[in-house]
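Supplied in structure tokens, the structure appears directly below.
With one protein chain held back, the other chains of the complex are shown just where they sit.
Chain IDs A and B follow the sequence of writing; residue 1 opens each chain.
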Amino acid sequence: MNSALTVRNIVVCALLVALALLPAYVKITGNIFVLTLFTRIVILGLAAVSLNLMLGFGGMMSFGHAAYLGIGGYAVGILAHEGIYSGLVQWPVALLASAVFALVVGALSLRTRGVYFIMITLAFAQMAYYIIAGLARYGGDDGLTIYKRSQFLAPLDLTNKVQFYYVCVALLFGAIYLVHRLVNSRFGLVVQGSRSNDLRMRAIGFPTYRYRLTCFVIAGTLGGLAGALIANNTDFVSPSMMYWTRSGDLIIMVVLGGMGSVVGPLIGAVALLVLEELLSGITEYWQIILGPLLLLVVLFARGGIDGLLSQIRARVAA
Amino acid sequence: MTLFIEQCLNGVQFGLLLFLLAAGLTLVFGIMDLVNLAHGSLYMVGAYFAATLTAWTGSFVLGAVLALVGTLLVGMAVEVIAMRRLYGRDHLDHVLGTFGLILFFDEAVRLIWGPEGLSLPLPSWLNTSVTILPGIQYSAYRLSIIIVALAVAAVLYLLVMRTRVGMLIRAGASNREMVGALGVNIKLLYTLVFGLGAALAGLAGLMQAPILTVQIGMGENILILAFVITVIGGIGSIRGAFIAAILVGFVDTLGRSYLPDILRLVLSPNAAATAAPALSSMLIYLVMAVVLVVRPEGLFPAVRK
Partner (left out) sequence: MRQTLLAAGTALMLAAGPAIAQQKSIKIGFVSTFSGPVAVIGNDMRNSFELALDHMGRKMAGMPVEVIYEDDGFKPEVGKQKTEKLIEADHVDFIAGYIWSNVLLASLKPVVDSKTFLVIANAGASQVAGELCSPYVFSTSWQNDQTPEAMGMYMNQKGVNSVFLIGPNYAAGKDMLDGVSHTFKGKIVGRELTTWPSQLDFSAELAKAKAANPDAIFVFYPGKAGVQFLAQYAQAGLKGNIPLYTAFTIDETSLPLQKELALGVPGAQEWVNDLPNEANKKFVADYMKKYPGHRPSFYGAQSYDAANLIASAVAAVKGDLSDKEALRKAFERADFKSVRGNFKFGNNHIPIQNFYVQDVVKDASGDYVLKTTATIVKDYQDLSHSKCPMK
């Protein structure tokens, strides 16, 4: 009795449907702020899903993922500042820049493992942060305001909140699908196998370094896409997008949501940001709850929310 | 020339401060194999305690000593309550769990002391300058930081190299199961080591407080540097941490000082002025990246695992 109708699957489906139908809700209630909030959630969900590809599935604990968001964002920002507003130019540049950075960082870092890998990815991300903060022309530490969003062919107008939301949702769903296909392909199995036992995979004959590097680059590129979206969403980019604590925030989303599944990180992003919005209305000290909560999740609920939901099925079925 | 000597001293002073922070980190990492991101929070706690206790007792030295004791106790409490459960787990678990602790500490400090931060004024006997060489004045307080930190480094060295406890520490870093099997109370040892690391962090925090700041999140920027030093020096090695810290202190201070002038030779003054701090901050990471590629175990690795 292997029913797909588990509690967890229902929750996930409901979430995806809710995200798709959100603009209708906004139209009915007139609460524009929800749309703004969820656009941000969807974009960060995309970032978390991309991180999970390398972290959860690839076992590559990168503490520098925020760098790709920053690079993607600044690609859009810098081009807009120089008068190039076409999204058809900006976004491919954003993707390419993140891919190249990921390639360089990955090539050097993947030679190391464990805590050294963590540190070296962190170091590269900080270097990117300092380089961008040093660009006086593009605002440096003060950040860069983007006066015109990425232009695409009419009628696609990113300044229209609803349209922009749908673009983000479409890209998020696309990314989830992409990651799903990757993970379940031969490529994905090699990467996951390498996470479990790299020596054995190599003994079998797989050039694991190449596979893992490819995975790293894909994840970084998707991160750059999220960055381009952030730039359009906030009409503003600043080096702080890339600071190491932002990478930490993304990791929290992934772990809280659940590293073992493709959708887990999205659940984590939604949970974390909605929780933040709700709790900060109640008390400004909400992080005092979040901190220990995170510790508890790490200690007792390693599979995150997604894992907990899956366990409900197990108990109900029995 | 005077400028250069002053800058070198500043570099040494900064490096020694970093050493105090990194020493605790590398000890905990080397012996308990624990990645502790919340180390910066202990640094912050030390500074806050010192500011409050100094204001309360009216004496800088007494306030500092009490703050150290307080930070030691907080460190030991954290070890017993939270860290114990993390031993033996994946480094990712450590990172996440201690990241959660950072959030907790930041908010707890905000709850207790408010969002504004505190200040720790210098007592008048330290708030002057001293003539160290003919024609060269140096801040008495910064000089005292150098002296205190060197003294602590010496004590630490003696502790680890010449005492029984130190021997247990080194043995525990080498092979903890064996030490436990030999009947040593490894739990207590770990608590003490963690507490020691916390006290060192607290000392660094309270010493920089009069010159820099006492505010929420102050540990986050400097924590990264401490980790970089730990990696460059070699995990678990106090000697490595010392040398790496001095190196980093020099690179950072002299970089901040001379890089703008060097850059001005090639760039416009405005661009140089903005690029220089960025570049000098980057230098340290470049050094670390180079070390990791060339000698991944660090410059003075402590033990093989």
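Convention: contacts are C-beta pairs under 8 Å (C-beta built on N, C-alpha and C of every residue); 3 or more make two chains touch, one makes a residue touch a chain.
What you are looking at is a predicted structure, and each value in this text was computed from that prediction instead of being measured.
Across the entire complex, the residue among B:Ile216, B:Ile238 or B:Leu263 in touch with the chain not shown is B:Ile216. Within the set B:Thr128, B:Asn185 or B:Ser268, the residue that contacts the chain not displayed is B:Thr128. Although one chain is not drawn, the whole complex shows that of A:Asn9, A:Thr112, A:Thr145 or A:Gln163 it is A:Thr145 that touches it. Within the whole complex, the absent chain has one touching residue among B:Gly117, B:Gly166 or B:Pro296, and that is B:Gly117. Against the chain not shown here, subunit B presents residues 2-3, 6-7, 10, 14, 110, 115-117, 119, 121-122, 127-129, 137, 139-142, 210-213, 215-216, 221, 253, 256-257, 260, 269-270, 273-274, 277, 281. Residues of subunit A in touch with the missing chain: 32-33, 36, 140-143, 145, 147, 234-236, 238, 240-241.
To be clear about the criterion, only the chains that are shown with their structure count from here on.
Residues of subunit B that touch subunit A in their complex: 29, 35, 82, 85-86, 91-93, 95-97, 99-108, 110-111, 220, 224, 227-228, 231, 235, 270-271, 273-279, 281-282, 285-286, 288-289, 292-293, 296. Of all residues in subunit A, those touching subunit B in their complex are 61, 63, 108, 111-112, 114-116, 118-120, 122-124, 126-127, 130-131, 133-137, 140, 244-245, 248, 251-252, 255, 285-288, 290-295, 297-299, 302.
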